[in-house]
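All protein chains of the complex are present and in place, except for one that has been dropped.
Here is subunit A:
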Amino acid sequence: MGDYILEMNNIAKVYGNGVVANSDVSFNLKKGEIHALVGENGAGKSTLMKILFGMEAPSRGSMSLKGKPVSFSSSKEAIGEGIGMVHQHFMLVESFTVAQNIVLGMEPQKYMFVNKEQAERFTDEISQKYNLKVNPKEITKNLPVGVKQKVEILKALARGAEILILDEPTAVLAPQETKQLFDELENLKQQGHTIVFISHKIPEIKQISDRITVMRSGKTIGTYECETVTEQEISNLIMGCEMDTSITKEKRDFGKTYIHTEEISYKDKSGVQVLKDISFGVKSGMIFGIAGVQGNGQSELVDLMTKRKSIQEGKILFEGKNIENLGVSDIRKTKFGYIPEDRLDQGVSVSESIRENMISNRLSSRLFNNHGFLNFKNIHAFVEKNIKSYEIRCTGGHQPVGMLSGGNMQKVVVARECGDEPNILIAEQPTRGVDIGAAHIIHKKIVELSEKGCAVLLISADLSEVLKLSDVVAVMYEGEIVAYFDQTGGLDEEKLGLYMLGIKRHEAEQIRKAVNQE
(Lines give C-alpha, C1' and ligand atoms only; values in the text may rest on other atoms or scores of the structure.)
Protein backbone atom coordinates (compact mmCIF):
# COMPACT_ATOMS: atom_id res chain seq x y z
CA MET A 1 0.00 0.00 0.00
CA GLY A 2 3.00 2.23 0.51
CA ASP A 3 3.12 3.45 -3.06
CA TYR A 4 -0.10 5.44 -2.82
CA ILE A 5 0.27 9.14 -2.23
CA LEU A 6 -3.41 9.42 -1.34
CA GLU A 7 -6.00 6.97 -0.12
CA MET A 8 -9.66 7.60 0.52
CA ASN A 9 -11.50 4.69 2.09
CA ASN A 10 -15.22 3.97 2.44
CA ILE A 11 -16.19 7.58 2.02
CA ALA A 12 -19.87 8.40 2.41
CA LYS A 13 -21.60 11.75 2.10
CA VAL A 14 -25.22 12.64 2.71
CA TYR A 15 -26.31 16.17 1.89
CA GLY A 16 -28.69 18.18 4.00
CA ASN A 17 -31.60 17.54 1.65
CA GLY A 18 -31.25 13.79 2.07
CA VAL A 19 -29.42 13.19 -1.19
CA VAL A 20 -26.79 10.50 -0.87
CA ALA A 21 -23.92 11.66 -3.06
CA ASN A 22 -21.33 9.09 -2.02
CA SER A 23 -22.28 5.86 -0.35
CA ASP A 24 -19.15 3.73 -0.21
CA VAL A 25 -16.33 5.21 -2.20
CA SER A 26 -12.71 4.18 -2.17
CA PHE A 27 -10.22 6.07 -4.26
CA ASN A 28 -6.44 6.16 -4.38
CA LEU A 29 -3.71 7.96 -6.26
CA LYS A 30 -0.19 6.95 -7.18
CA LYS A 31 2.44 9.61 -7.23
CA GLY A 32 3.04 11.09 -10.64
CA GLU A 33 0.07 9.66 -12.47
CA ILE A 34 -2.81 11.17 -14.38
CA HIS A 35 -5.87 9.58 -12.90
CA ALA A 36 -9.22 9.97 -14.57
CA LEU A 37 -12.34 10.02 -12.43
CA VAL A 38 -15.29 9.24 -14.65
CA GLY A 39 -19.00 8.76 -14.25
CA GLU A 40 -22.25 10.34 -15.23
CA ASN A 41 -23.38 13.59 -13.77
CA GLY A 42 -24.73 12.92 -10.34
CA ALA A 43 -22.51 9.88 -9.88
CA GLY A 44 -20.72 11.64 -7.04
CA LYS A 45 -17.42 12.66 -8.65
CA SER A 46 -17.62 16.31 -7.70
CA THR A 47 -18.69 15.48 -4.17
CA LEU A 48 -15.76 13.16 -3.71
CA MET A 49 -13.36 15.82 -4.92
CA LYS A 50 -14.98 18.44 -2.71
CA ILE A 51 -14.33 16.16 0.24
CA LEU A 52 -10.72 15.71 -0.82
CA PHE A 53 -10.35 19.47 -1.19
CA GLY A 54 -11.89 20.15 2.23
CA MET A 55 -15.01 21.86 0.92
CA GLU A 56 -17.37 19.23 2.32
CA ALA A 57 -17.04 17.08 5.39
CA PRO A 58 -17.59 13.37 4.77
CA SER A 59 -20.36 11.69 6.76
CA ARG A 60 -18.20 8.61 7.07
CA GLY A 61 -14.87 7.22 5.94
CA SER A 62 -11.20 8.04 6.22
CA MET A 63 -8.45 9.67 4.19
CA SER A 64 -4.72 9.34 4.34
CA LEU A 65 -2.13 11.41 2.57
CA LYS A 66 1.41 10.06 2.15
CA GLY A 67 0.63 7.35 4.66
CA LYS A 68 -0.64 9.52 7.49
CA PRO A 69 -4.34 10.01 8.23
CA VAL A 70 -5.75 13.44 7.48
CA SER A 71 -9.06 15.24 7.63
CA PHE A 72 -9.66 18.70 6.27
CA SER A 73 -12.17 21.11 7.68
CA SER A 74 -11.51 23.74 5.02
CA SER A 75 -9.94 24.15 1.62
CA LYS A 76 -7.19 26.14 3.25
CA GLU A 77 -6.02 23.07 5.11
CA ALA A 78 -6.15 20.98 1.95
CA ILE A 79 -4.09 23.58 0.10
CA GLY A 80 -1.63 23.52 2.98
CA GLU A 81 -1.17 19.79 2.43
CA GLY A 82 -0.41 20.26 -1.25
CA ILE A 83 -3.78 19.72 -2.84
CA GLY A 84 -4.99 22.10 -5.53
CA MET A 85 -8.25 22.27 -7.42
CA VAL A 86 -9.28 23.91 -10.65
CA HIS A 87 -13.04 24.32 -10.57
CA GLN A 88 -15.28 24.05 -13.55
CA HIS A 89 -16.39 27.61 -12.97
CA PHE A 90 -13.22 29.58 -12.54
CA MET A 91 -12.54 31.26 -9.23
CA LEU A 92 -10.71 34.29 -10.53
CA VAL A 93 -11.10 37.96 -9.79
CA GLU A 94 -11.98 39.20 -13.25
CA SER A 95 -10.79 42.76 -12.78
CA PHE A 96 -7.34 41.75 -11.46
CA THR A 97 -4.28 41.10 -13.56
CA VAL A 98 -2.98 37.59 -13.98
CA ALA A 99 -0.20 38.23 -11.47
CA GLN A 100 -2.60 39.65 -8.91
CA ASN A 101 -4.80 36.59 -9.20
CA ILE A 102 -1.90 34.24 -8.79
CA VAL A 103 -0.51 35.87 -5.65
CA LEU A 104 -3.94 36.53 -4.14
CA GLY A 105 -3.80 35.78 -0.44
CA MET A 106 -0.01 35.42 -0.41
CA GLU A 107 1.01 38.76 -1.85
CA PRO A 108 4.70 39.70 -1.66
CA GLN A 109 4.88 42.88 0.40
CA LYS A 110 6.88 46.00 0.29
CA TYR A 111 6.25 47.96 3.49
CA MET A 112 2.48 47.83 3.64
CA PHE A 113 1.86 47.66 -0.08
CA VAL A 114 1.76 44.80 -2.52
CA ASN A 115 4.99 44.49 -4.38
CA LYS A 116 3.76 44.46 -7.93
CA GLU A 117 7.08 43.81 -9.65
CA GLN A 118 7.85 40.90 -7.41
CA ALA A 119 4.41 39.45 -8.00
CA GLU A 120 4.93 39.70 -11.75
CA ARG A 121 8.41 38.26 -11.54
CA PHE A 122 7.09 35.39 -9.48
CA THR A 123 4.33 34.74 -12.00
CA ASP A 124 6.85 34.74 -14.81
CA GLU A 125 9.04 32.29 -12.95
CA ILE A 126 6.39 29.68 -12.26
CA SER A 127 4.90 30.21 -15.66
CA GLN A 128 8.27 29.27 -17.15
CA LYS A 129 8.93 26.49 -14.72
CA TYR A 130 5.73 24.68 -15.62
CA ASN A 131 5.72 25.81 -19.22
CA LEU A 132 2.28 27.39 -18.90
CA LYS A 133 2.64 30.63 -20.79
CA VAL A 134 0.70 33.61 -19.49
CA ASN A 135 1.24 37.34 -19.50
CA PRO A 136 1.32 38.51 -15.85
CA LYS A 137 0.21 42.04 -16.72
CA GLU A 138 -2.92 41.15 -18.61
CA ILE A 139 -6.32 41.81 -17.04
CA THR A 140 -8.02 38.49 -16.43
CA LYS A 141 -11.36 39.60 -17.86
CA ASN A 142 -9.86 39.96 -21.34
CA LEU A 143 -8.38 36.48 -21.51
CA PRO A 144 -9.83 33.63 -23.53
CA VAL A 145 -11.17 30.70 -21.54
CA GLY A 146 -8.19 28.48 -22.26
CA VAL A 147 -5.78 31.01 -20.79
CA LYS A 148 -7.96 31.62 -17.76
CA GLN A 149 -7.72 27.93 -17.13
CA LYS A 150 -3.93 28.13 -17.26
CA VAL A 151 -4.05 30.91 -14.69
CA GLU A 152 -6.16 28.68 -12.46
CA ILE A 153 -3.69 25.83 -12.78
CA LEU A 154 -0.79 28.16 -12.05
CA LYS A 155 -2.64 29.52 -9.06
CA ALA A 156 -2.86 26.05 -7.60
CA LEU A 157 0.76 25.24 -8.44
CA ALA A 158 1.93 28.51 -6.91
CA ARG A 159 0.40 27.35 -3.64
CA GLY A 160 2.52 24.22 -3.73
CA ALA A 161 -0.01 21.80 -5.14
CA GLU A 162 1.38 18.32 -5.66
CA ILE A 163 -2.01 16.81 -6.29
CA LEU A 164 -4.00 18.77 -8.82
CA ILE A 165 -7.73 18.20 -9.28
CA LEU A 166 -9.23 19.36 -12.57
CA ASP A 167 -13.02 19.36 -12.63
CA GLU A 168 -14.18 18.87 -16.23
CA PRO A 169 -11.44 21.07 -17.62
CA THR A 170 -12.26 20.38 -21.25
CA ALA A 171 -15.94 21.28 -21.06
CA VAL A 172 -15.23 24.88 -21.95
CA LEU A 173 -12.47 24.30 -24.50
CA ALA A 174 -12.39 23.95 -28.26
CA PRO A 175 -10.75 20.74 -29.54
CA GLN A 176 -7.49 22.52 -30.35
CA GLU A 177 -7.28 24.06 -26.89
CA THR A 178 -7.90 20.66 -25.34
CA LYS A 179 -4.89 19.26 -27.15
CA GLN A 180 -2.73 22.01 -25.72
CA LEU A 181 -4.03 21.42 -22.22
CA PHE A 182 -3.12 17.75 -22.51
CA ASP A 183 0.44 18.61 -23.49
CA GLU A 184 0.69 20.84 -20.45
CA LEU A 185 -0.68 18.14 -18.18
CA GLU A 186 1.83 15.62 -19.54
CA ASN A 187 4.55 18.09 -18.75
CA LEU A 188 3.32 18.53 -15.18
CA LYS A 189 3.25 14.78 -14.78
CA GLN A 190 6.89 14.58 -15.89
CA GLN A 191 7.71 17.05 -13.12
CA GLY A 192 6.23 14.70 -10.56
CA HIS A 193 2.76 16.13 -10.06
CA THR A 194 -0.24 13.90 -9.58
CA ILE A 195 -3.32 14.88 -11.53
CA VAL A 196 -6.96 13.95 -11.01
CA PHE A 197 -8.89 14.52 -14.18
CA ILE A 198 -12.68 14.57 -13.96
CA SER A 199 -14.50 14.09 -17.22
CA HIS A 200 -17.19 12.21 -19.00
CA LYS A 201 -15.71 12.40 -22.46
CA ILE A 202 -14.40 8.91 -22.95
CA PRO A 203 -11.99 9.39 -25.90
CA GLU A 204 -10.19 12.12 -23.95
CA ILE A 205 -9.87 9.92 -20.93
CA LYS A 206 -8.37 7.14 -22.98
CA GLN A 207 -5.91 9.56 -24.46
CA ILE A 208 -4.61 11.28 -21.34
CA SER A 209 -4.91 9.05 -18.29
CA ASP A 210 -2.81 6.30 -16.74
CA ARG A 211 -5.50 4.87 -14.53
CA ILE A 212 -9.25 5.27 -14.48
CA THR A 213 -11.68 5.11 -11.58
CA VAL A 214 -15.30 4.70 -12.57
CA MET A 215 -18.10 5.92 -10.32
CA ARG A 216 -21.77 5.14 -10.61
CA SER A 217 -24.61 6.32 -8.36
CA GLY A 218 -22.39 7.24 -5.46
CA LYS A 219 -20.19 4.16 -5.51
CA THR A 220 -16.85 3.26 -7.01
CA ILE A 221 -17.27 0.58 -9.62
CA GLY A 222 -13.57 -0.05 -9.93
CA THR A 223 -10.15 1.28 -10.84
CA TYR A 224 -8.53 0.16 -14.09
CA GLU A 225 -5.24 0.53 -15.90
CA CYS A 226 -6.02 2.66 -18.92
CA GLU A 227 -4.48 0.27 -21.46
CA THR A 228 -6.55 -2.66 -20.29
CA VAL A 229 -9.99 -1.26 -21.07
CA THR A 230 -11.57 -0.17 -24.34
CA GLU A 231 -13.72 2.90 -24.85
CA GLN A 232 -16.80 0.74 -25.15
CA GLU A 233 -15.96 -1.04 -21.90
CA ILE A 234 -15.53 2.25 -20.08
CA SER A 235 -18.86 3.42 -21.44
CA ASN A 236 -20.57 0.26 -20.24
CA LEU A 237 -18.98 0.59 -16.82
CA ILE A 238 -20.21 4.17 -16.54
CA MET A 239 -23.73 3.29 -17.59
CA GLY A 240 -23.96 -0.03 -15.82
CA CYS A 241 -25.37 -1.52 -18.97
CA GLU A 242 -24.98 -1.28 -22.68
CA MET A 243 -26.96 1.49 -24.22
CA ASP A 244 -27.56 2.72 -27.70
CA THR A 245 -27.59 6.50 -27.75
CA SER A 246 -27.77 6.96 -31.48
CA ILE A 247 -30.55 9.07 -32.89
CA THR A 248 -32.41 8.22 -36.05
CA LYS A 249 -33.85 11.08 -37.99
CA GLU A 250 -36.35 10.73 -40.75
CA LYS A 251 -35.55 12.60 -43.89
CA ARG A 252 -38.10 15.33 -44.28
CA ASP A 253 -38.96 18.52 -46.11
CA PHE A 254 -38.87 21.80 -44.31
CA GLY A 255 -41.91 24.06 -44.21
CA LYS A 256 -42.42 27.76 -43.61
CA THR A 257 -39.79 29.91 -41.92
CA TYR A 258 -40.85 30.12 -38.27
CA ILE A 259 -37.86 31.94 -36.86
CA HIS A 260 -36.34 34.76 -38.82
CA THR A 261 -33.72 37.22 -37.64
CA GLU A 262 -32.50 40.17 -39.64
CA GLU A 263 -29.17 41.84 -39.00
CA ILE A 264 -29.31 41.83 -35.24
CA SER A 265 -26.60 43.85 -33.59
CA TYR A 266 -26.24 44.39 -29.89
CA LYS A 267 -23.97 46.42 -27.65
CA ASP A 268 -23.74 45.62 -23.96
CA LYS A 269 -23.73 48.16 -21.13
CA SER A 270 -20.05 48.90 -21.47
CA GLY A 271 -20.46 49.52 -25.20
CA VAL A 272 -18.85 46.30 -26.38
CA GLN A 273 -20.28 44.99 -29.62
CA VAL A 274 -21.46 41.52 -28.57
CA LEU A 275 -23.56 40.74 -31.63
CA LYS A 276 -22.99 41.89 -35.18
CA ASP A 277 -25.34 41.50 -38.12
CA ILE A 278 -26.79 38.15 -37.17
CA SER A 279 -29.21 36.95 -39.85
CA PHE A 280 -30.61 33.48 -40.06
CA GLY A 281 -33.83 31.60 -40.56
CA VAL A 282 -35.19 28.38 -39.14
CA LYS A 283 -37.90 26.57 -41.05
CA SER A 284 -40.63 24.36 -39.74
CA GLY A 285 -39.21 20.90 -39.11
CA MET A 286 -35.62 22.08 -39.11
CA ILE A 287 -33.08 21.84 -36.31
CA PHE A 288 -30.72 24.77 -36.68
CA GLY A 289 -27.57 24.26 -34.62
CA ILE A 290 -25.40 27.09 -33.42
CA ALA A 291 -21.94 26.00 -32.39
CA GLY A 292 -19.33 28.12 -30.72
CA VAL A 293 -17.13 28.46 -27.68
CA GLN A 294 -19.17 29.85 -24.82
CA GLY A 295 -19.20 33.62 -24.50
CA ASN A 296 -19.18 34.45 -28.19
CA GLY A 297 -22.58 36.13 -28.13
CA GLN A 298 -24.81 33.05 -28.00
CA SER A 299 -26.40 33.87 -24.67
CA GLU A 300 -27.05 37.49 -25.73
CA LEU A 301 -28.71 36.24 -28.89
CA VAL A 302 -30.98 34.01 -26.84
CA ASP A 303 -31.68 36.81 -24.38
CA LEU A 304 -32.86 38.98 -27.28
CA MET A 305 -35.03 36.23 -28.70
CA THR A 306 -36.62 35.50 -25.34
CA LYS A 307 -37.07 39.19 -24.50
CA ARG A 308 -34.82 39.24 -21.47
CA LYS A 309 -32.97 42.00 -23.27
CA SER A 310 -34.57 44.50 -25.60
CA ILE A 311 -33.64 44.62 -29.22
CA GLN A 312 -31.38 47.49 -30.26
CA GLU A 313 -30.84 46.91 -33.95
CA GLY A 314 -32.35 44.47 -36.38
CA LYS A 315 -35.52 42.44 -36.36
CA ILE A 316 -36.66 39.14 -34.95
CA LEU A 317 -39.77 37.53 -36.42
CA PHE A 318 -41.59 34.55 -34.95
CA GLU A 319 -43.98 33.03 -37.47
CA GLY A 320 -43.82 36.28 -39.40
CA LYS A 321 -44.63 38.44 -36.39
CA ASN A 322 -42.16 41.03 -35.16
CA ILE A 323 -41.51 40.43 -31.47
CA GLU A 324 -39.96 43.81 -30.77
CA ASN A 325 -42.87 45.14 -28.74
CA LEU A 326 -43.96 41.91 -27.12
CA GLY A 327 -43.21 40.94 -23.53
CA VAL A 328 -42.23 37.55 -22.19
CA SER A 329 -45.82 36.80 -21.24
CA ASP A 330 -47.05 37.67 -24.76
CA ILE A 331 -44.55 35.30 -26.34
CA ARG A 332 -45.44 32.66 -23.79
CA LYS A 333 -49.03 32.76 -24.99
CA THR A 334 -47.94 31.67 -28.47
CA LYS A 335 -46.72 28.17 -29.25
CA PHE A 336 -43.24 28.80 -27.99
CA GLY A 337 -40.83 26.79 -25.85
CA TYR A 338 -37.49 27.74 -24.38
CA ILE A 339 -35.09 25.45 -22.56
CA PRO A 340 -32.76 27.80 -20.69
CA GLU A 341 -29.05 27.33 -20.27
CA ASP A 342 -29.05 27.45 -16.48
CA ARG A 343 -31.89 25.40 -15.10
CA LEU A 344 -31.28 26.32 -11.48
CA ASP A 345 -31.32 30.03 -12.23
CA GLN A 346 -34.39 30.31 -14.44
CA GLY A 347 -35.55 26.85 -15.36
CA VAL A 348 -37.02 25.65 -12.10
CA SER A 349 -38.03 26.73 -8.65
CA VAL A 350 -36.23 24.17 -6.54
CA SER A 351 -38.35 24.35 -3.41
CA GLU A 352 -41.56 23.79 -5.35
CA SER A 353 -42.93 20.46 -6.49
CA ILE A 354 -42.53 18.84 -9.89
CA ARG A 355 -46.21 19.57 -10.48
CA GLU A 356 -45.87 23.28 -9.85
CA ASN A 357 -42.74 23.44 -11.95
CA MET A 358 -44.36 21.78 -14.91
CA ILE A 359 -47.24 24.21 -15.34
CA SER A 360 -45.64 27.60 -14.83
CA ASN A 361 -45.73 28.58 -18.51
CA ARG A 362 -49.29 27.56 -19.28
CA LEU A 363 -51.31 28.95 -16.42
CA SER A 364 -53.62 30.71 -18.86
CA SER A 365 -54.38 27.63 -20.88
CA ARG A 366 -58.04 26.66 -20.89
CA LEU A 367 -57.04 23.19 -19.73
CA PHE A 368 -55.54 24.29 -16.43
CA ASN A 369 -57.35 27.50 -15.74
CA ASN A 370 -61.03 27.66 -14.94
CA HIS A 371 -61.94 31.33 -14.44
CA GLY A 372 -58.82 31.94 -12.41
CA PHE A 373 -59.02 28.71 -10.46
CA LEU A 374 -56.53 25.96 -11.19
CA ASN A 375 -57.95 22.73 -12.53
CA PHE A 376 -56.07 20.21 -10.42
CA LYS A 377 -57.53 17.18 -12.16
CA ASN A 378 -56.10 18.19 -15.52
CA ILE A 379 -52.84 19.40 -14.03
CA HIS A 380 -52.42 16.09 -12.30
CA ALA A 381 -53.08 14.11 -15.46
CA PHE A 382 -50.68 16.26 -17.47
CA VAL A 383 -47.90 15.87 -14.93
CA GLU A 384 -48.35 12.13 -14.52
CA LYS A 385 -48.28 11.68 -18.28
CA ASN A 386 -45.03 13.61 -18.55
CA ILE A 387 -43.36 11.84 -15.64
CA LYS A 388 -44.05 8.60 -17.48
CA SER A 389 -43.12 9.65 -20.96
CA TYR A 390 -39.88 11.37 -19.89
CA GLU A 391 -39.06 8.62 -17.40
CA ILE A 392 -38.54 11.14 -14.62
CA ARG A 393 -37.23 9.33 -11.57
CA CYS A 394 -39.10 10.67 -8.57
CA THR A 395 -41.41 9.64 -5.77
CA GLY A 396 -44.31 11.46 -7.44
CA GLY A 397 -45.53 14.80 -8.73
CA HIS A 398 -45.44 16.28 -5.24
CA GLN A 399 -41.67 15.85 -4.83
CA PRO A 400 -39.73 19.11 -4.70
CA VAL A 401 -37.64 19.56 -7.82
CA GLY A 402 -34.58 20.32 -5.71
CA MET A 403 -34.45 16.69 -4.60
CA LEU A 404 -34.05 15.41 -8.16
CA SER A 405 -30.78 14.72 -9.91
CA GLY A 406 -29.64 17.14 -12.59
CA GLY A 407 -30.84 14.93 -15.41
CA ASN A 408 -34.31 14.48 -13.98
CA MET A 409 -34.57 18.16 -13.18
CA GLN A 410 -33.76 18.94 -16.80
CA LYS A 411 -36.40 16.48 -17.94
CA VAL A 412 -38.95 18.47 -15.94
CA VAL A 413 -37.87 21.61 -17.80
CA VAL A 414 -37.97 19.93 -21.20
CA ALA A 415 -41.34 18.33 -20.47
CA ARG A 416 -42.76 21.73 -19.59
CA GLU A 417 -41.33 23.50 -22.62
CA CYS A 418 -42.24 20.81 -25.12
CA GLY A 419 -45.49 19.86 -23.44
CA ASP A 420 -47.96 21.37 -25.88
CA GLU A 421 -45.97 20.84 -29.05
CA PRO A 422 -44.64 24.33 -29.70
CA ASN A 423 -43.98 25.66 -33.18
CA ILE A 424 -40.77 27.29 -32.01
CA LEU A 425 -38.30 25.79 -29.57
CA ILE A 426 -35.13 27.48 -28.40
CA ALA A 427 -32.91 24.91 -26.76
CA GLU A 428 -29.90 26.43 -25.03
CA GLN A 429 -27.41 23.80 -23.85
CA PRO A 430 -30.31 21.39 -23.33
CA THR A 431 -28.19 18.58 -21.93
CA ARG A 432 -25.46 20.40 -20.07
CA GLY A 433 -24.65 18.64 -16.83
CA VAL A 434 -27.08 15.86 -17.62
CA ASP A 435 -26.34 12.13 -17.54
CA ILE A 436 -26.17 10.13 -20.75
CA GLY A 437 -29.50 8.42 -20.24
CA ALA A 438 -31.39 11.64 -19.62
CA ALA A 439 -29.57 13.36 -22.48
CA HIS A 440 -30.68 10.61 -24.82
CA ILE A 441 -34.33 11.04 -23.85
CA ILE A 442 -34.08 14.80 -24.27
CA HIS A 443 -32.44 14.41 -27.69
CA LYS A 444 -35.15 12.03 -28.79
CA LYS A 445 -37.88 14.44 -27.70
CA ILE A 446 -36.29 17.34 -29.56
CA VAL A 447 -36.02 15.34 -32.77
CA GLU A 448 -39.60 14.14 -32.31
CA LEU A 449 -40.79 17.72 -32.02
CA SER A 450 -38.99 18.78 -35.16
CA GLU A 451 -40.54 15.88 -37.01
CA LYS A 452 -43.92 17.25 -36.03
CA GLY A 453 -43.00 20.56 -37.65
CA CYS A 454 -41.39 22.54 -34.85
CA ALA A 455 -38.58 24.91 -35.76
CA VAL A 456 -35.76 24.21 -33.32
CA LEU A 457 -32.87 26.53 -32.60
CA LEU A 458 -30.20 24.53 -30.80
CA ILE A 459 -27.40 26.45 -29.12
CA SER A 460 -24.74 24.26 -27.64
CA ALA A 461 -21.07 24.17 -26.80
CA ASP A 462 -21.21 20.38 -27.00
CA LEU A 463 -20.21 19.75 -30.59
CA SER A 464 -21.19 16.11 -30.65
CA GLU A 465 -24.69 17.19 -29.67
CA VAL A 466 -24.82 19.83 -32.38
CA LEU A 467 -23.62 17.38 -35.01
CA LYS A 468 -25.95 14.63 -33.88
CA LEU A 469 -29.16 16.66 -33.89
CA SER A 470 -28.81 19.50 -36.35
CA ASP A 471 -29.90 19.64 -39.97
CA VAL A 472 -27.87 22.78 -40.56
CA VAL A 473 -25.10 24.35 -38.48
CA ALA A 474 -23.89 27.90 -38.03
CA VAL A 475 -20.76 28.80 -36.06
CA MET A 476 -20.57 31.91 -33.92
CA TYR A 477 -17.31 33.64 -33.15
CA GLU A 478 -17.00 37.01 -31.43
CA GLY A 479 -20.63 37.89 -31.98
CA GLU A 480 -20.79 37.01 -35.65
CA ILE A 481 -21.84 34.05 -37.68
CA VAL A 482 -18.55 33.04 -39.28
CA ALA A 483 -19.59 29.82 -40.93
CA TYR A 484 -22.71 28.14 -42.20
CA PHE A 485 -23.09 24.52 -43.24
CA ASP A 486 -26.32 23.60 -44.98
CA GLN A 487 -25.76 19.95 -44.18
CA THR A 488 -23.91 18.14 -41.45
CA GLY A 489 -22.59 15.26 -43.55
CA GLY A 490 -18.78 15.30 -43.60
CA LEU A 491 -18.55 17.75 -40.72
CA ASP A 492 -16.58 16.83 -37.64
CA GLU A 493 -15.53 18.48 -34.40
CA GLU A 494 -12.03 19.31 -35.62
CA LYS A 495 -13.40 21.13 -38.64
CA LEU A 496 -15.90 23.11 -36.60
CA GLY A 497 -13.14 23.89 -34.09
CA LEU A 498 -11.21 25.86 -36.69
CA TYR A 499 -14.17 28.20 -37.19
CA MET A 500 -14.97 28.36 -33.49
CA LEU A 501 -11.47 29.65 -32.75
CA GLY A 502 -11.68 32.17 -35.57
CA ILE A 503 -8.90 30.53 -37.56
CA LYS A 504 -11.06 30.01 -40.63
CA ARG A 505 -14.09 31.84 -41.92
CA HIS A 506 -16.65 31.34 -44.65
CA GLU A 507 -17.27 33.79 -47.47
CA ALA A 508 -20.08 36.29 -46.85
CA GLU A 509 -22.11 34.66 -49.60
CA GLN A 510 -22.07 31.28 -47.88
CA ILE A 511 -22.99 32.84 -44.53
CA ARG A 512 -25.87 34.64 -46.23
CA LYS A 513 -27.40 31.25 -46.97
CA ALA A 514 -28.20 30.87 -43.26
CA VAL A 515 -31.21 33.07 -43.85
CA ASN A 516 -32.95 30.03 -45.40
CA GLN A 517 -35.36 31.99 -47.49
CA GLU A 518 -38.41 30.18 -48.75
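The rule is short, and it goes like this: contacts are C-beta pairs under 8 Å (C-beta built on N, C-alpha and C of every residue); 3 or more make two chains touch, one makes a residue touch a chain; residues count from 1.
By definition in this document, contacts and distances are computed from a predicted model.
Matching "RNA polymerase sigma70 factor", "Ferredoxin", "Acyl-CoA dehydrogenase family protein" or "ABC transporter permease" against the UniProt entry of the left-out chain gives the name "ABC transporter permease". Touch with the chain that is not drawn comes from one residue among A:N115, A:N378 or A:Q399, which is A:Q399. Contact with the chain that does not appear here is found for just one residue of A:S23, A:S64, A:N135 or A:S265, A:S23. The chain not shown here is touched by just one of A:V14, A:V114 or A:V515, and that residue is A:V14.
Only one residue from A:M63, A:V145 or A:I331 touches the chain missing from this view: A:I331. Take subunit A: the residues that touch the chain left off the picture are 12, 14, 16-20, 23-24, 40, 42-43, 59-60, 216-219, 239-240, 243, 306, 308, 327-329, 331-333, 338, 340, 345-353, 356, 359-361, 363-364, 369, 372-374, 391, 393, 398-400, 403-408, 435-438, 440-441.
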